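Heads up, one of the protein chains got dropped from this complex, but the rest are sitting where they should.
Here is chain A:
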Amino acid sequence: MKQIPISLLTLVAGVVITLISIWVGQNHGLLPEQASEQAPLVDNLFNTMMIIATALFLVVEGALVAFMIMFRKREGDETDGEPIEGNLPLEAFWTAIPAIIVIGLGVYSVAVFQEMGGLNPGDHAVMAHGSPSTLVAQMPEGEPIAGDVMPLMAESEGTSSDEVRPYYGFGSPDQDQIKPADLVVNVTGMQYAWLFNYPGDNITTGELHVPVGRDVQLNLSAQDVIHSFWVPQFRLKQDAIPGLKTELRFVATKPGTYPVVCTELCGAYHGGMRSQVVVHPQEEFDQWLDENRVVAEQPVDSTVATNPADMSAIEFLAPVSQAMGIPTDALTHLHVAHDS
């Protein structure tokens, strides 16, 4: 070992660690499949961090284990180690390198966030008003307005009620050409179900159906407590908050059925608040719309409101546990029960 220069050993170790890290970053297999336009962006960022993290992990833990072995106390040796108190160049180095790495990651994640549409939720409405840079105050329609809340975010002059848009969430990924979404779905979170309402077609369902490759906008709201809408395969999540409207825009890229998960603790049966999103090819989606319009036209006034306090948890959850395709009248039950 003595004849090999230390710099050569370091170089070899560096190359090996780099190769291992890059391999791990590409092949960790920890993320679910990608099914939205945003997913590859997030995954690339995650994989980049995985490469850096693996390298740092190997370097730090490797040094740690090596030192543990090299510098263990030998039998009978009761002396102290060499008194090295510091090394300014070394300390400057290990302060500067992480600083550069995290600032680089910060810039990268800002770019990804922008590309995902994180920077312009709801501003397409403002665009119509001709001032894309104006921030819009979030004012829920038909509810008492907490106008003094978060004045930082509220530069509300020039906005009228018809163009009040959510300011929170993910908007159109397209920075320059902010255009209305192809499909708008109103999503309501309630204990313990998601309701999906297609406003143009008067359809309400318990699972989300969207066409592939189209720009979909979800307007999220919550009836009782905070819920959080997450599709792991889309890499997107947004809280549905009572009294606050939020938005999530995505383009699904792959037909299939994916889970919709509630990730914000919303009560005892929070874990049971699961639904799914079905991504259809366009024709199949049109067909689905047609079928459901017919169902929606049937009268629902035979519904009787019930008090959830009189129901057992099982009865209360029965509609939810049916998971797929909640019948409209059952939904009305839930609706009324929660309003009361």
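Everything below uses one rule, namely that contacts are C-beta pairs under 8 Å (C-beta built on N, C-alpha and C of every residue); 3 or more make two chains touch, one makes a residue touch a chain; residues count from 1.
Here is the rule we go by: contacts and distances are computed from a predicted model.
Novice: Unshown chain, UniProt name, "NADH-quinone oxidoreductase subunit M", "Undecaprenyl-phosphate mannosyltransferase", "Cytochrome c oxidase subunit 1" or "Potassium transporter TrkA"?
Specialist: Of "NADH-quinone oxidoreductase subunit M", "Undecaprenyl-phosphate mannosyltransferase", "Cytochrome c oxidase subunit 1" or "Potassium transporter TrkA", the absent chain's UniProt record names it "Cytochrome c oxidase subunit 1".
Novice: For review purposes, identify every residue of chain A that touches the missing chain, sorted by number.
Specialist: 30-32, 41-42, 45-46, 49-50, 53, 56-57, 60-61, 63-64, 67-68, 71-74, 77-87, 90-91, 94-95, 98-99, 102-103, 105-106, 108-110, 112-113, 116, 118-121, 135, 138, 143-146, 149-150, 152-153, 167-168, 224-226, 228, 230, 232, 235-239, 241-244, 246, 259, 261-272, 274
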